[in-house]
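Report on the structure given below.
Only one protein chain is missing from this complex, and each of the others stays in its spot.
Moving on, here comes chain A:
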């Protein structure tokens, strides 16, 4: 046999070969049960966990981003709303104040007009009254004067007085 001459120094022990294989098979089973199985299971589990963690982290980041965007948008909206409310209020206030001023002006104008009319009325009434009285008085005076006998002197005084009145 070629193998016999090749390994003349050490004999071929078939028993040993079988022993090695059996030992190796038993070793493989035991190592699988005690070390390899649990450890590779754990490594696989860890791998899955890392993948899950990464996925959930990405998810969370996305969620947080959308949330932040929403918040920002809401903030912007509320700011706009506030500005609008403020400007509305300002406009309303302006309008109200304008109205109040206008009302006051028109009221004042009507009051003044009425007052003027009243005054005019009073004046005309007074004038009319005075005119009537003046006519009555002058008639009375004229009656009195006429009733008195007019002397020449009296007549002269009367004329003078009249003239004096004209001068005044």
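One rule holds for everything that comes next: a residue touches a chain if its C-beta (ideal position, glycine included) is under 8 Å from a C-beta of that chain, and two chains touch if they have at least 3 such contacts; residues count from 1.
The rule is simple: contacts and distances are computed from a predicted model.
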Out of "ATP synthase subunit a", "BatA domain-containing protein", "Dihydroxyacetone kinase subunit DhaL" or "Ferrous iron transport protein B", the chain not pictured bears the UniProt name "ATP synthase subunit a"
Which listed residue, A:35, A:57, A:126 or A:158, touches the chain dropped from view? A:35
From the listed residues A:21, A:54, A:67 or A:159, report the one that touches the chain absent from this view. A:21
Which of A:46, A:71, A:90 or A:131 contacts the chain that the document leaves out: A:46
Can you name the residues of chain A that touch the chain not displayed here? 7, 10-21, 23-24, 26-28, 30-32, 34-36, 38-43, 45-46, 49
